[in-house]
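Below is the structure I would like to discuss, written out as C-alpha cells.
Here the complex is missing a single protein chain, while all its other protein chains stay put.
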Amino acid sequence: MRTGRQYLDALDDGRRVWVGDELIDNVATHPATRAFARLTADFYDLHHRPDLEEVLTYVDDDGVRRSMMWFKNTDRDGLRRKRRYHETVMRLLGAGSAPRSPDVNNSVLRTYVDDPQPWSDQSIGTDGRDLTAGILDFFEEAKAGDLNCAIAFVDPQTDRSRESAQAESPALRVVSRSDDGIVVTGVKAIATGAVFCDVLNVGVFYRPGIPEEQIIFAAVPANAPGVTMVSRESNVRDGETVEHPMAAQGDELDTTVIFENVFIPWNRVFHLGNPAHASYYPQRVFDWVHYEGLVREMVRAELMLGLALLITEHTGVAQLPPVTARLAQFAGFHQTLKAHVLGCEEEGFLTPGGTYKPNVLMFDFGRAYYLENIARLSAELVDLAGRAALVFPSEGQWQEPALRPWLEALHTGPVGRPHDRLKISRVIRDLFQSDWGARMATFENFNGTPLLAIRTFTMKRAEMSAAGPVADLARQICGIETVREEDRTDYLTQAEYARRQDSAAAV
Amino acid sequence: MRTGRQYLDALDDGRRVWVGDELIDNVATHPATRAFARLTADFYDLHHRPDLEEVLTYVDDDGVRRSMMWFKNTDRDGLRRKRRYHETVMRLLGAGSAPRSPDVNNSVLRTYVDDPQPWSDQSIGTDGRDLTAGILDFFEEAKAGDLNCAIAFVDPQTDRSRESAQAESPALRVVSRSDDGIVVTGVKAIATGAVFCDVLNVGVFYRPGIPEEQIIFAAVPANAPGVTMVSRESNVRDGETVEHPMAAQGDELDTTVIFENVFIPWNRVFHLGNPAHASYYPQRVFDWVHYEGLVREMVRAELMLGLALLITEHTGVAQLPPVTARLAQFAGFHQTLKAHVLGCEEEGFLTPGGTYKPNVLMFDFGRAYYLENIARLSAELVDLAGRAALVFPSEGQWQEPALRPWLEALHTGPVGRPHDRLKISRVIRDLFQSDWGARMATFENFNGTPLLAIRTFTMKRAEMSAAGPVADLARQICGIETVREEDRTDYLTQAEYARRQDSAAAV
Amino acid sequence: MRTGRQYLDALDDGRRVWVGDELIDNVATHPATRAFARLTADFYDLHHRPDLEEVLTYVDDDGVRRSMMWFKNTDRDGLRRKRRYHETVMRLLGAGSAPRSPDVNNSVLRTYVDDPQPWSDQSIGTDGRDLTAGILDFFEEAKAGDLNCAIAFVDPQTDRSRESAQAESPALRVVSRSDDGIVVTGVKAIATGAVFCDVLNVGVFYRPGIPEEQIIFAAVPANAPGVTMVSRESNVRDGETVEHPMAAQGDELDTTVIFENVFIPWNRVFHLGNPAHASYYPQRVFDWVHYEGLVREMVRAELMLGLALLITEHTGVAQLPPVTARLAQFAGFHQTLKAHVLGCEEEGFLTPGGTYKPNVLMFDFGRAYYLENIARLSAELVDLAGRAALVFPSEGQWQEPALRPWLEALHTGPVGRPHDRLKISRVIRDLFQSDWGARMATFENFNGTPLLAIRTFTMKRAEMSAAGPVADLARQICGIETVREEDRTDYLTQAEYARRQDSAAAV
Partner (left out) sequence: MRTGRQYLDALDDGRRVWVGDELIDNVATHPATRAFARLTADFYDLHHRPDLEEVLTYVDDDGVRRSMMWFKNTDRDGLRRKRRYHETVMRLLGAGSAPRSPDVNNSVLRTYVDDPQPWSDQSIGTDGRDLTAGILDFFEEAKAGDLNCAIAFVDPQTDRSRESAQAESPALRVVSRSDDGIVVTGVKAIATGAVFCDVLNVGVFYRPGIPEEQIIFAAVPANAPGVTMVSRESNVRDGETVEHPMAAQGDELDTTVIFENVFIPWNRVFHLGNPAHASYYPQRVFDWVHYEGLVREMVRAELMLGLALLITEHTGVAQLPPVTARLAQFAGFHQTLKAHVLGCEEEGFLTPGGTYKPNVLMFDFGRAYYLENIARLSAELVDLAGRAALVFPSEGQWQEPALRPWLEALHTGPVGRPHDRLKISRVIRDLFQSDWGARMATFENFNGTPLLAIRTFTMKRAEMSAAGPVADLARQICGIETVREEDRTDYLTQAEYARRQDSAAAV
C-alpha cells in the first residue's frame, strides 16, 4: 500500500497549476497547497497504522492486503464495513475536512467496473472498439498504485435559454481521432481536488443540446501535456494550527482544468459520443460519492451536536430549558441523518456487477434533508454560541501575562477550563464563520448535484407515477382503479441497464 | 380471537357516555359513535381473514393462535414482524384513521409487564403489597379477551406559575383505602378513544408539585360505577361514505373521564403514590405508542405522496419541472420517515424483560421530524391540488343529467377518469380541509407528548452531556480533554430501572 | 342607500342555484345559504347605523350620501379613509368572515372606470363599437343600486402541457354576435360568492393559447336566462351560533357558473377578443381586491394575536418565558402586516384616472408574506392552545347540572371566567380546526392569484432587471457600469396603459 511519502513525491511531476495569482512549482511544498497535500498523505499513512488495520484494510482474493477503498461489498454487512472505513477516515481527517479524499474520488470508478458493457456498447465514434478492457485495466492500475483519481465532470455554464449555446461552449470536446487514441481540447469548469490527484477522471453531465463530440469519459494524468489547472484563491491558513485549527489543515481547492490538444489513448477512453447514454448518468455515476457524502454529513452533524453541547455547557446555558430544546435540534439532526444511513443500508440491493448498493432514494433524500437544514442549523449554532463564536482572545493575547488574569476570568464558566473555551470557539469560527468553512458548506451544497437537482433527478429514478406502486395506498383509499397507461412511464423509458443501478432484487 | 360482533355486543354495558349535547344509549348504535365502533369491530374481524392470518396472528407457546398485538418480539426480526402487523392494520383501517386502535392502546401494557418489579417496589401507601401479580394477571386477562384498554393519563391543566396549583386541581386522587382496594375521585382530562374501550388504563404524567395521592396507575372497566365519560362533539359524517369517505369512518373521540368514588381492587392497581417513580415515565410508558405513531406517520406520508401524484397527474401539472420539485418534497418526507423506522429497528436493544425495543432517540426524533414538517406539507398538498381541493361537484350534482356533461368536461385531465378526480378531491378535503382531518392532525401533534416535550424529554433520556460520548468527536477536533465531572449527569441520576427502558447491550 | 331587507328581497329572483346535492329555492331562506345572505344584509344595514355614518358613508358631489365603497380616493388621506372603511366592515362582519363582501367585489370595477379607453380600443370583434360608455353606465347603475357584483374570472383547468388544450376547454366563449349583443356559452369555473350577488362581473385570466372568442369582460345578471350556479357543499353551521360562532355566520360558497346561450347586450360588454390585452391584467384587475385582502390579513393577524393572548392567559402559560417568545411571533406577524399596509399607502401614486393607489409591490409582497407564514402560525396557535383547541365541553354539557362543577373546575385558570375559555376555544376551533376555517384559509391562499402567481406576476410588474434602478446599489458596490441594453426589458414591452396601473408620479 502506498505511503504518504510516496504520494507526496509523486506530486512533483511537472503538472501545471495556478492557485490564485501564483503558479505553483511543487504542490507538495508550496504554502498554498502543502497543507492539503500533507492531509492527503496522512490519508495514505493511516492505512499503515496497526491499530487501524482491521478497519482500513482488507486482504484480497490473492492474499494481498489493500486499502478498504478497493473492497467490493457484496452484501449488507460488507456495505456496513465499507461505511465504517469511510467514516473512520473522515473522523481522523478533521471530521470530514477532505471531502474528496482518494477513497471518495475513486468510488466513482465502481460504477464503471460494475457494469462496463453498456459504456462500451453505447459509444459512438469508436469504430466498434471494445472499451471495457480499458475500463477494467485502468481500475487495476489505480488499485495497484493506490492512485487518487479526481473527478472532472462539470462543464462551463452556458446560456440555458438557448439550446444551441451548448454547442458553442468552450466545453471539452474531441478534436481528432487516430488509431492510437483521441485528442481533446476545451475546459472542465470545476474539478475539486484536481490539483492533488494522480489522474483526472474526466466525464460529462448531460445537458440538452450537447453535441456528440462533447461526450467524453476517460482518464488523463494530471501532468499530461496540454493540461493546465487553474484554481481559485486558497483558503488555507498555512501554519496557523493553533489559531485556525480547521483551516490550517488545508484547502482541497476547486479547479478549472484547461485541456489544449491533450492526447488520450483508446485504453483510457471509457465512453464516447452518445448523449442519450450520458443522460442516464448525471446522478448515477455519483451515487457512491453521494452515499459517502451522507455519511460525512452524519459525522458533521455529530460534530455540530458535540460543539453545541461543549460551548453551551462552557458558557453555562446548556441546562436552561429553552436552550435544551434548541440543543435537541442538533440531536435530532444527527439522528435523522444516521437514520438515513442505516435505512439505506438496510434497504439495499445487488447491482448487475454483484455490488450491494444502498437504497438510492433514501440516501439522496438524506442529502436533501441535510441541505434543507444546514444553513439554518449553522446559524443556530453560532447563535447558541453567542459572543463565544465571535469575540475571544488570540493565543498571543492569552500568553500575555498582563492580560491573562482578565482573560481567564472572562472565560471561566461553570464547567471546563478557561483555555478550552478558546479551543471550542476557534473550531466553531473556522467551521461557520470563515471563508474556509463557507467553502466547505458550498461544496457540500453542490457536490455533483445541488438540492434542486437531487429533487429532480431522484424523482426520475423511481416509478414516481400515479400509476405506479407508490400510489397504491392512495388509490386504495380513494377507491379508484389503476389506469394502466399505454405509454410507459418516464422511468421505464430509461435504458434498463441504467435502471439496474437503482434497484434490483433486494438481498 | 375476538370477533367484531363480540366486541360490539360488549359495548352495550351500561357505560355512561356524553358526546356533545347527547347522552349516548348504546355506543355501538348511536349515530355519533356507531361508525367508529364498527371500524374497531373491523379491526377484530381482520384477524379472522385467512389471507391476513400470517401477518396479523401468531401461535403462542401454548399452541393458541392469537392476535399479533400480544406477540412479544425478542429480536430484530420479531420487531420487524410486529411492525408489519401494525402497518397492515393501519393500511386497512383508513391509512391510520384509528390512531388508538386496540393494538396501539394495549402496547402501553408492554412496559408494565416488561419490568413490573419497580412499579410495585417503588409504590407508597400500599402497605407492602406486591402489585406485580396484578400487573401480570391483568395482562393475561386482556390477552385472553382481546380487550381494548384505552389510555387515561392526562390530568387537568393547572396554573403552572404556582406549584401548589397541582394539589388543588380536580385531578384523579385516592380518597380512601381498604383491604379490598382503593376508592378514587376526580378527573382524567383526556382519554382518547375511551368511549370505545373495554377497560381504562389509568395512569399519570408527573408534574412538579403533584401530591402522592394523585399518583395512580390502575385498570378500571369502562362501565365501572361512578365513571362518566364526557366527549367533545363528534366529527363523524355518519353515513356519508361517498361524499366524505374518511370522516364517514368515524371519530374515535377525545374524552374527559369523571370518576366519582370509583372502587379499584388491589389486583388492578399497578402503582401508587410515588412522584419520583412517576417522574421517570412521562415518555417511557408511551414508547411503544410513539414508535407505532412513527409507523403511522410513515404510512400517512406514503398516502400524501400518493395523493400528490394522483391529483397533479389528474390536473396535468405533475410533469412541469417546478411541480416535480415540489412533489419531491413528499417523496423525501416519506423516505425520511421510513429511514427512521428502519434505523430505529436496526439500532434496537433488549429491555430487562427481554423485549427487543427500537432505538428511542431515533423514533422520538422521527416523530419530531414529522411534527416539524406536517403543517407545511399539508398546506403544500392543498396548494398543489389547487382548486381541486376546494371546488368540486357533490355526488348529487354529478348524477344530475343536466349538469353531467359540463362537470365531466370540467374534470377531464390528460390522464384518469373525470369521476376519479372527485374521489381524490374528497379524500384530500377530508384529510386536510375538515374538522375530522384537523382533529387527526391535532391528535398526532399531542399523542402523549407534543413536540416541545419530545425535545425536552428525549434530551433527558440519553447522555446528552459535553462530558459524554456524544461529544467525543467534538472534543477530539477541539483538542480538549474530557473533564470528568464529579457530579453525575442528569441522565445518570435517574433510576437505573428507568434507564433500562432506553438502551442496553445492542443485539 | 340599500337596506339589508331590500338586498334579501332581491335575491328571490328565480336564479338557478345548486348547493351540494340541493337545488335552492330561495337563497335568502334556504338553510344552506340564509346565514350568509343575512351576513351580507348586515353589510348593507351597517351603512344605516348613525354611529358608523362618518366611517362608512360619504356625501358625493351631488350631495347624495353613499356607501364609502363608491368613494374615489384621490390622495393619501383619501386612501387611508377608504381603508378605515373596509377595515371597519371587516371588524364588524366576523373579523373578515365575508372576504368577498360587496365593497370588495365592487372594487374590481374601479380599474375599468379608472381608465376605460384601452378596454374599448383594444377590443377585437366589436366592429369598432365604443365600449367605454357601457363601462361607465354599468358603474353608475351599480352605484345607484348599491349592487353586489361578484367576480367570475377563473376558467376551467386545462392540460398545461398542451397549448392547444386551452382552445378545447369548456371555458366561456362567444358563440354568436348580433347588433344587440353577444351570446356566450361555457363555464366560469370559480366565482366566489356568486350565489349572493346581483350581477356577475365576468372576466378572464390570460393563459397561453387562449383563443380570441374566450376573451370576454362583461356584466351578466345572476338570474339571466341560461345561467346555472353550481356550488360546492356548504360549510355553514346554520343556527349553531353558540357552539360554532364563526361557522354559523355562513359560507359565501365557491361556485361554478354554467352559461348556456346567455345573451349579453353590448352596453354590458367591457372588452372583447384581445388576448394580448388580457395578458396584462391577470393581477392588475385584482389590485384593489388584493390590497383589501392585505387589510383583512392584518385584521386576521390582530385576531390571532388576541386569541393567542386570551387562551394562554386563561390556561396560565402566557407569562412563561418560552411562551412569551412564541406569543411574540403573533405580535410580529401583526406588526409586519400593518407595516405593509401603512407602507404601501405612504408610497402610493396617481393612476391615469386620478385615483390614489397604494404601492403595488408592497401590498403584493405583503400578501406573499402572509401566505408564506399563515400555515405555520395557524398550527402554532393550535399548539399554543394545546388541548383547549380540541377537547372542551359542549354548551349542553356545560348546562348539565351534574357535570357543571367538574367542568367549571376543569376550566378555571389563573385569570378569566371558566365559561369564557369555552368561548375562546370555539372561535379557535372554527377558525383553525374546521372545514369552515380551512376553506377560509384556502380562499385566502388563492384569492385570484396564489403565492407562486404573486411572485411571478409581481416580478413582471416592476423593472426587476439587472439594468434597472433596483440594481443600482449592487452595480455601484460591484464597480460595474450599467450595460444599456438595446432590447427593452420585459416590463417595458408591456403596454404603457397597463403599466400606468402600477406606478406613476408619486404624490
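Letters A, B and C mark the chains in the order given here, with residues in each chain numbered from 1 onward.
The rule is simple: a residue touches a chain if its C-beta (ideal position, glycine included) is under 8 Å from a C-beta of that chain, and two chains touch if they have at least 3 such contacts.
A quick note: this is a predicted structure, and the numbers were derived from the prediction, not measured.
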Among the chains presented, those that the missing one touches: A, B, C
Sole residue of A:Pro156, A:Gly181, A:Pro211 or A:Pro352 that reaches the chain not shown, by the stated touch rule: A:Pro156
Which residue of C:Gly20, C:Gly94, C:Gly186 or C:Gly203 touches the chain not shown here: C:Gly94
Touch criterion as defined above, residue of A:Arg49, A:Arg65 or A:Arg376 at the omitted chain: A:Arg376
Chain not shown, touching residues in chain C: 91, 94-95, 245-246, 299, 302-303, 305-307, 309-310, 313-314, 318-319, 321, 324-325, 327-329, 331-332, 335-336, 338-344, 346-347, 361-362, 365-366, 368-369, 415-417, 420, 423-424, 426-427, 452, 454-456, 458-459, 462, 464-467, 470-480, 483, 485, 490
Hidden partner chain, residues of chain A it touches: 18, 20-22, 154, 156-162, 165, 169-170, 187, 189-190, 228, 230, 232-233, 243, 254-256, 258, 315-317, 319-320, 322, 375-376, 378-379, 382-383, 386-397, 400, 402-403, 406-407, 409-410, 413-414, 429, 432-435, 437-439, 442-443, 445-446, 450-452
Chain not shown, touching residues in chain B: 321-322, 325
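FYI, only the chains that are shown with their structure count from here on.
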Interchain centroid distance [CA atoms averaged], chain A/chain B, Å: 41
CA centroid of chain A to CA centroid of chain C, Å: 50
Residues within chain C bordering two or more other chains: 322
